[in-house]
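A single protein chain has been omitted; all remaining protein chains appear in their positions.
Moving on to chain A:
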Amino acid sequence: MSAATATTALPAGAAAAGEGRIGLRANLRHIGALARRNVLQIKQDPESMFDALLMPVIFTLLFVYVFGGAVSGKGHQHEYVNYVIPGLMAMMGMNIAMAVGTGINDDFQKGVMDRFRTMPIARSSVLIAKIVVEVGRMLIATAILLGMGFALGLTIETDALHLLAAIALSSVFGASLMWIFILLGLTMKTAQAVQGVAMLVLMPLQFGSSIFAKPTTMPGWLEGFTKVNPLSNLADASRALINGGPVAHSVWMTLAWAVGITVVTAPLAVARFRKKT
């Protein structure tokens, strides 16, 4: 079996685990089976897709028509479209990630998790499968967002490749945020508590960034905050990838944040899942 062949590539630390080690191919197969489970759950409960389907529509309309005039002048809302849509791509990832945290709390209190934890699979695969499916949901939301954007006059100043890069970047960053919310979801007792904490953290991060308005219009202390806010990096990167302009700094900063967040929170989340009884 592939589980046995993997023993030759064992990292030293896992030596004690010996023959029980799970190989990469088996691991991918497990993640596939578990992701399929998450997709089937959505099929059984289509309402759980409402957020991914409606959020981009409502946000786009709200921000373009409520703030668009204020930012770009009455009758010039379409100019705001190219500013805010790349920003909303960043926000979408955050909102979907938050939903992971609240959903996981519910899902992980079910008996089926006990079954998974008594099976010869890597415990991380349950969490990774969840993230794979949630990134899929995020991509659907992003597609709808871009569709709305095009309907309201969004133009791609660069090319399709840059647009794809922007989508990929927000997916990677969104996936890293999901680890934070999974950790929260596994740590806190109720879905409501997760939502409460998440909202408190999200609101300042989302609005205290370059997503909706240019930081140069903000007071100095807030402008300073937007500069260290990773959401600003992501919004700036998406904007530059779609509208043109220097991308290197914001893209690297975003990737650095994504990697940093994942490296810190993913092992904590897996450990938390392992210990949850």
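We adopt the following convention: contacts are C-beta pairs under 8 Å (C-beta built on N, C-alpha and C of every residue); 3 or more make two chains touch, one makes a residue touch a chain; residues count from 1.
Definition applied: contacts and distances are computed from a predicted model.
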item: Listed names "Na(+)-translocating NADH-quinone reductase subunit B", "Iron hydrogenase small subunit", "Spermidine/putrescine import ATP-binding protein PotA" or "ABC-type xenobiotic transporter", matching UniProt entry of the absent chain; value: "ABC-type xenobiotic transporter"
item: Candidate in contact with the missing chain, chosen from A:P120, A:P219 or A:P246; value: A:P120
item: Hidden partner chain, residues of chain A it touches; value: 1-3, 16-22, 26, 29-30, 32-34, 36-37, 40-41, 44-45, 110-121, 277
